[in-house]
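A single protein chain has been omitted from the complex, and every remaining protein chain is retained in its original position.
The block that comes next holds chain A.
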Amino acid sequence: MKSQKKNIDRRSFLRTSALAGGGMIIGFNLFNACKPQVKPAIDISKLNFNDFNGFIKIADNGMVTIFAPNPEIGQGVKTSMPMLIAEELDVSWDNVHVVQGGLDMDVFQRQVAGGSQSIRHGWEPLRQTGATAKQMLVNAAAAKWGVDAKECSVENGVISNKKGEKLGYGEVVLDAAKLEVPKDVKLKDPKDFKIIGQDVQNVDVDEIITGKPLFGIDFKREGMLYASVMRPPAFGQKLVSFDDTEAKAKDGVVDVFQFGDKIAVLATSTWIAMRAKKSLKATWKEDTTLESTEDHDKILLDLLAGNKFETLRKDGDINKAFKEADSVLERTYESPFLPHNCLEPMNFFADVTDKKVELVGPIQTPAGTANRIAKELERDIKDISLEMTRMGGGFGRRLYGDFAIEAALISNIAKKPIQVLFSREDDMADGIYKPAIKYKISAAIKDSKVTGYHLKEAAINSNMYGLIPNFFPAGAIENYQVDIANYKSNITTGAWRAPYTNFLAFAEQSFFDELAETMDVDKIQLRLDLLQNVKGTTDERIQYSPERLEAVINEAVEKSNWGKVDKNTYQGFSAYYCHNTHVAEVADVVMEAGVPVVKKVTCVLDCGIVVNPLGARNQVEGGVLDGIGHAMYGNLEFKDGVPQSTNFHNYRLVRMKETPKVEVHFIENEIAPTGLGEPALPPASAAVANAIKAATGIRITKQPFINASEKIFG
């Protein structure tokens, strides 16, 4: 990822239109600094609302509709991004109605849910949008009164002048829409925030708790058919032939056909489609190698032992450091493939006709997916509309539009509106998994100091992205090198919540504990001492702030009563920086019936200004538990290309009784906010492993923990 700093050209920032029936629409042209041209004003009366992306709508009664620009996967941006607009618009949150914006690829550069970047990217432009709209409304009121706009003030959507006269936003909105867009609006000082920093409930909570149809799977269309797809059972297989006699004979089955190496069954209900698919008799043949987990284990360990590496970062001379070392510590850490297992299985609606391509469903990358579908169907992108629904989880799986493309292809063949739904078995077996990854970490110790650090990664298909080698401990150790190697597999892999760092944090933060034990120094002090070396660095590649990481570590020590808990509680520590957020976590473990049980995790984060503390804590609680759950139980193995877990009876997800209490603390400051969907997850597993080591004396280096040692979990 490149530097995210952008200059916002405010002249092209907004487009406004008066609504025929009263009110004003303000389209906020997010992230348009990348676009050279300014779009002409649009005649709103000729547009369907869905043709816009994000915008503000102010009704003449003062009610404000804010369109949430980014896809909602449970990370809370449908609530928190509109809060940024409402804050600067100076309206009461009670008068705000939030609606999911549609896809507008002309306007948005980043309409994506991924990388914990929505709030970070939206912080400036969304507040600018609100502030600019507010200024126009004030200007309109001032003109009406014949006073200077500077003499007016706003509170909760009501403008006042010095004489005490008042005008509501709704009363001046039509005049405001005709005004020129002001250039240099001033944003609020954080100490004046009224909405940002307040606990705001999820804007969809009422619909969720009453079972309203919000999700992709809930989308229905008159005459829609339900599609169930049979895909190759093993990675590396292709379709030879199939017999659909039995399937076609079933009541309610409308059509069965092949597309690519897949077979689609179309029926009048989900159940009929799923059941008919099971009755298909298909023959498959080996196309490429059918791979197994034991092959991968050997391949990755061989890669780590070999010399086919690409170097991502090299400081000093590690060879010299290791040669001159008093002692060397070397450890290998191993992690399996993981499916995402969004609780709402992959699904999408498509209606492809000669005139248009209509797509509706849960997708983290609406623009990219619409583009891919245009290519697949050889259609003009203008023919394609895509409506984003709320998503029953994302975790990275819904970055990939494979399921939406399937829906489009099927509808294109059938010439009917259809909905593709993966069964849970499909979802687990046709995944785009977190790849199996192994790390070997070596440290050179001389004169009681860490003088060399060598991190090697061996991964399936792809390696850590370019910024990661500049995370801690980069810059803290004089001789430092990060090397990567990979093996190309036919098993599909991709981003899984906090890609790479989800396991790298486990490896490194476990290693630092081992290093401290080897050096016979305090575990936390070792990390703090290393951070001192980074302070004042002139190395612009370094991504983290040593001061902010130090602060969360110290706060976690304090809040967790580190070292001061009762003798039956064993604590484990971990601190990590990723996704622009600094985090420290302490896990408290007790032995119950001879087995270590995690009772509490204390988590301290510095994500800058916390936009919505209620939602932010939810992300952190969930992120910590997700990290622990997958480290404990997550494991997808392959045998001859076939995933060995098929559903939740043989793939274990963390459940209520296995979850500790999570205590969340944020560092208070006025720094621009960063994301929270991912960064709480990576440090959690090492905190637990380090606590288990303290409790049992056994060091876990391989996930899932549950398989690590019979001596621990029986």
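In this text, a contact is a pair of C-beta atoms (placed from the backbone, for glycine too) under 8 Å apart; a residue touches a chain by one contact, two chains touch by 3 or more; residues count from 1.
By definition in this document, contacts and distances are computed from a predicted model.
Not every chain of the complex appears here, and the one that does not is recorded in UniProt as "(2Fe-2S)-binding protein", selected from "ABC transporter related protein", "(2Fe-2S)-binding protein", "RsbT antagonist protein RsbS" or "Long-chain acyl-CoA synthetase". Considering the full assembly, A:Asp251 is the residue among A:Asp251, A:Glu378, A:Asp566 or A:Glu710 that touches the omitted chain. Checked against the hidden chain, the listed residues A:Thr270, A:Ser462 or A:Asn554 yield one contact partner: A:Thr270.
Checked against the full complex, the candidates A:Leu653, A:Ile671 or A:Ile698 give a single residue touching the omitted chain, namely A:Leu653.
Touching the omitted chain from chain A are residues 73-76, 199, 201-202, 204-206, 208-215, 217-218, 220, 226, 251, 269-272, 274-275, 341-345, 390-395, 421, 423-424, 614-615, 618-619, 621-622, 625-626, 629, 647-649, 653-657, 659, 661-662.
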